[in-house]
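Here the complex is missing one protein chain, while the rest keep their positions.
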Amino acid sequence: MRDVAIIAFAQLPSVRRDVTREEVELVQPVVAAALAQAHLRREDVGFTVSGSCDYLLGRPFSFVMALDAVAPWPPIHESHVEMDGAWALWEAWVRLQAGDIDTALIYAYGKSSLGDLPEVLVQQLDPYVVAPLGADAVGLAALQARALIDAGRVTERGLAELAAARRRQAADNPCAQRRAPRSADELLAEPYQVAPLRAHACPPISDGACAVVLAAGDTARRLVSSPAWIRGIDHRIEPHQLGMRDLTASPSTRLAAERAGALGGRFDLAELHAPFAHQEVILRDALGLDDGVAINPSGGALSANPMMVAGLARLGEAATRLMTGQGRRAVAHATSGPCLQHNLVCVLERDV
Amino acid sequence: MGANRCAIVGIGQTHHKAKRQDVSIAGLVREAAARALADAELTWKDIDAVVIGKAPDMFEGVMMPELYLADALGAVGKPMLRVHTAGSVGGSTAIAAAHLVMGGVHQRVLTVAFEKQSESDAMWALSPKIPFQPQLTAGAGGYFAPLVRAYIRRSGAPDDVGLQVAVKDRLHALKNPYAHLRIKGIDRAMVADSPMLWDPIRYLETCPSSDGACAMVMTSEAIAAAAPRPPAWVHGLSTRSEPVVFAGRDQVNPQAGRDCARDVYTQAGISDPRRDLACAELYVPFSWFEPMWLENLGFAAPGEGWKLTASGATALGGALPINPSGGVLSSNPIGASGMLRFAEAAMQVRDQAGEHQVDGARRALGHAYGGGSQFFAMWIVGRDRP
Partner (left out) sequence: MSAPPDERPPVTVLQAPVRLDYTVTAGHHLSTYLRALADRKIVGGRCPECHKVYLPARGACPTCGVPADAPVEVADQGTVTTFCVIRIPFDAAPFPPPYVAVAILLDGADMPIFHLVRGIEPDAARMGMRVRAVWVPDDQLGPTLASIRWFEATGEPDAPFEAIASHL
C-alpha cells in the first residue's frame, strides 16, 4: 500500500451544549487550524470528506451548509459519510491509494445537545422489531456491562477506578469535557443511571468538531517534520441483532486489528473509542494490549464524546502524541452502533 | 484514476414502485444485491467489503441504517461504509466502492443504494419546520422550479421542450421492465394537461416517489478475468462539489458539473462527448433538466441544449440517446437514483439493456447530482478494457 500519514489534527473543546456555534461555526475553526498545521492551502487539498449525522441535528442534508467551512470554490473533489469521521478518514485513505492525489482533509462535527441523545439513538435499531421497544443506547450498554461483570471480567469498582484514571488523564487535555478529578470512592457513591452503570461509566453528552489532514509519502515529509504514518487500517462490522452476538467480546475489533497489523508488537499508547467504561475492557482484551500501553492518555470518550467526532478524534489524538514525540507506535480505534457493533483499528507510527 | 483497473461484473435492481409493501427495507436491498451477485455468479461469501448509500435517513426513519442492514447484506465480518451526498449519493457510493478496487484495498466489492420512501414521508423529510425562518416553498420542486424558469429565460427555449422530455423518457420506460412509471398512451397532450405544480413544472414533468434499490459487484482485473459475462470497465470517474449558495453563483449551469465532466472526459480520453459516447444516463428529476445538463456536460453549447432535445437526437434511435432506461422521471428511489444511472450506463456497454439497449454501445456516461445542483458524481464505463 502507499504510505499515508496523519500530518495535522485540530479539535474544539467539547462542551455539554454549545449555544454560540451552529454547524459551520463548529467546523470552520478546526478546518482552518488543521490546514495551518499542515502548511497547506485549502485550494491544494486533493480530496475532502466529512462525517456527520442528520439525526443528531434533527434535519435532513445538515452536512450541506457545513461544507461552506472548507469554502468549496472553485469546486472540490468531495464526499460525505453518515458515520463517525473515522470512516471518512478511511474513505480518504482508500482514495489516496489510487495515487493521483496526495492530500486529503477530513472533518467531523456533532451536536448531541440539540435532541435527547438516548432517544435519538433508539432510531439506530432494527425499525421493525427492536426500535419500537424503545431500548436506548445506555440501556443496551448496561446489558453489555452486566454480561461482562457476570463473566467475572470486571467489577463495578473496577469501572469506577478506570473512570477515575481517565479523569486524571483528561485533566491535561484542554479539549476534554469531564476534567475534574474524582476518586473511585466518590464515583461509586453516584446513583445508578441504568444499573450496573453509574454516570461515570457512561460518556458525557458533548458538542464538538475536529479535523485531520492526511498526506502521502514525500508530500507528508515535505509538509511536516514527523508525520504519523498509517501502517495499517481496517474496520469490520458485526451482526445488528444483539442476540446473535457475544456482547463480552469484540470479534470485529480483533479481525480489524489482525488486518491492520495491530496484533503483536509493542505499542506506546492506545486511543480506544470506548464510550462506556466496560467497553474499554472489551477492546483492550480484543487488541491484546498489556499493562505497558498507555490507554487513552487524552481521557478518551469517557471524558468527551461528541458523536460522529469522537472516533476520528481518537486517531487524531494518537497521531498528535506521536508527532510531538510522546511515543513511537500507537493503536487507535473507533466504534459505531450499539454495543460496539462496528469497529475500526488503525496502527500509527512515527519515523525513528 | 488509480493504478488498478476496476470492472463491473454484476448488476441488479429491484422493480421500482410507489410502495414495495411486499418487502422490508432489508428485503428491498437484498433483492437488488442478490440479483447483482447472481449476474456475477458470485456468492455473499465471495464479497470482501460492502459500500452502501442512500439519501437522508429521515426518508425511512432509520438512523445510520447500515447498522441494521449489515446482516441482510452479508456484511458481517467485513468492512461496511455508508455514503450520503444528497441526490448524488448513488453515484458517490459507486465511486467510493470503485476506489476500493482501484486502490488495491479489496478485490470484490458489493455496492448498494436504496430508498424506501413509503416507510416515511419524503415531503415532510425534505421540508422540515426549521426555527427562525417561515416555510416558503414545498419540497424539491419549489427549489428547482425557479432554476428552470431562469434556464428558459436565458436560453430562449420554447415552452414545450419540457413536455417533449417528459414524453420521451416515459416512452423509454415502457421498454424497461423495472421502471416505476409505465404510462400507457403517454403523449404530449397528457403531459400538457397534467396539473401545474410548481409553475413552470407540471405534474407529469416531475419524477415519481419510488421504493427501490440498485446494486453492483465490482472487482479487480484478475477476478474479472473469471467473470461469466463481459464486464463493464471504469474508464473515468469523479466527483465535484460547490457551495449551495454564494454571491454570483450560476445554479443553472454550475461549474462543479462542468469541472466534473471535464475530469471524467480527460481520464477516459474523450475530446468530443457527443461523438465519443453512445448514450448517457443523466439525473433528470424534472424534464427541463435534460437540456440544462446537456449544456453543463458539454454535449451542447450554452443555450443550445434544448435544440438537441427538440431535434429528437436524445430519444432511443437518435444520435445520442439520453436516459434509455426511462431515467429518474420514470423511477426515483432517491438514494438509488444516481446508482441506477451508473448501473444503466454499465448495462448498455455490457449489451444487457434488453429492449432499451442502444445498439453497439461501447462507452456510456452515468451522471448524478444532488443538493442545490451542487454535488456531482459521474463515471464513464466502456466495453473495452481501458
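Letters A and B mark the chains as written, and numbering starts fresh at 1 in each.
In the analysis below, a residue touches a chain if its C-beta (ideal position, glycine included) is under 8 Å from a C-beta of that chain, and two chains touch if they have at least 3 such contacts.
Please read these numbers as outputs of a predicted model, since none were measured by experiment.
Chemist: Checking the contacts here: which visible chains does the omitted one touch?
Modeler: A, B
Chemist: For the chain that's not shown, point to the residue among B:His15, B:Arg154, B:Arg182 or B:Arg274 touching it.
Modeler: Selected residue, touching the omitted chain: B:Arg154.
Chemist: One chain isn't shown here. Among B:Ile52, B:Val83, B:Ala157 or B:Leu197, which residue touches it?
Modeler: B:Leu197
Chemist: Based on the whole complex, identify which of A:Glu22, A:Glu258 or A:Asp285 touches the chain you can't see.
Modeler: Of the candidates A:Glu22, A:Glu258 or A:Asp285, A:Glu22 is in touch with the missing chain.
Chemist: Consider the whole complex, including the chain that is not shown, and state which of B:Asp250, B:Asp272 or B:Glu355 touches that chain.
Modeler: B:Asp250
Chemist: Spell out the interface residues on chain B facing the chain that's missing from view.
Modeler: Chain B touches the chain not shown through residues 21-22, 61, 123-124, 127, 129-139, 141-142, 145-147, 149-150, 153-154, 195-201, 243-252.
Chemist: Over the whole complex, note the residues of chain A touching the chain we left out.
Modeler: On the chain A side, contact with the omitted chain comes from 18-22, 24-25, 27-28, 31-32, 42, 55, 57-58, 68-73, 111, 113-116, 119-120, 123, 127-128, 131-132.
The rule is simple: only the chains that are shown with their structure count from here on.
Chemist: Using mean CA coordinates as chain centres, what's the gap between chain A and chain B in Å?
Modeler: The mean C-alpha positions of chain A and chain B differ by 33 Å.
Chemist: Can you check the complex and tell me which residues of chain A touch chain B?
Modeler: Of all residues in chain A, those touching chain B are 1, 48, 53-55, 58-61, 63-65, 67-68, 71-83, 87, 90-91, 94-100, 120-121, 123-128, 131, 234-241, 244, 251-252, 255, 336-338, 341-342.
Chemist: Where on chain B does chain A make contact in their complex?
Modeler: 1-3, 24-25, 55-64, 66-71, 75-86, 92, 95-96, 99-100, 102-105, 119, 125-126, 128, 130, 238-244, 246, 254-256, 259-260, 371-372, 374-375
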